[in-house]
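Heads up, the thing below is written out as structure tokens.
Complex shown without one protein chain; remaining protein chains in place.
Showing chain A:
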């Protein structure tokens, strides 16, 4: 890896009581890199991100931009450029799109806030159209866009995305991954947690496979996509090798949830109970 390390996680373990949901996980993200962590439901992906963000207590070392983040509260990590878009989006439903965005830049000055907002409206024209609409009335795809835009308002150096394609229709999933790829061009590093392994591996530089809370495989994303074990377990290809990396613009995720959502109250509104939250 040629890029300097932005995020360095060493020997991270998270326990819910007696059960270790994440054990001895070490991962790294370089500046401007897209790294994906794939794994099944309950593999510990969400727990890993929550621990890095400081939402869950953990053992092990997490360094961000060369600094140990253990003493910092969530807000201070955000201030240093570490942002998380959680699986359930955590939007402010009874507030407008514009207010959601403004709060995304809560720690910035008013001028910077306005500039970031214009930038976001350029990046997500759909949000500009809906700026005075309440966040709760948006469709699932629009909500994911708003969650992304709100996190970007804080000008993160590393954006952690937890299942950004969850509960979205295939066309919208494609949009989301197009934007993820675009963010790299802007110099934002991304740590992407996905069940939609095909699309995630297509967009990422490097990947980790998480199984039962441990890193089972790691390496360049293109290589992992060709690995027969990954292909069998995560890409739904029965042991056959695939030639070349999967097509980013045409993901056919068989492992992931792709039911088309009803407008307004998509299945995105509620996090699936139980995932990674077992006692």
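One rule holds in what follows: contacts are C-beta pairs under 8 Å (C-beta built on N, C-alpha and C of every residue); 3 or more make two chains touch, one makes a residue touch a chain; residues count from 1.
Everything that follows uses one rule, which is that contacts and distances are computed from a predicted model.
The chain not displayed here is annotated in its UniProt record as "Branched-chain amino acid ABC transporter permease", chosen from "Alpha-D-ribose 1-methylphosphonate 5-phosphate C-P lyase", "3'-5' exonuclease", "NADH-quinone oxidoreductase subunit J" or "Branched-chain amino acid ABC transporter permease".
Note that of A:37, A:91 or A:138, the residue touching the chain absent from this view is A:91.
Listed residues A:5, A:31 or A:103: the one in touch with the omitted chain is A:103. In the complete complex, the residue from A:7, A:29 or A:53 that touches the missing chain is A:53. Listed by residue number, the positions of chain A touching the unshown chain are 53, 55, 70-71, 73-75, 78-79, 83-86, 89-95, 99, 102-107, 150-151, 153-154.
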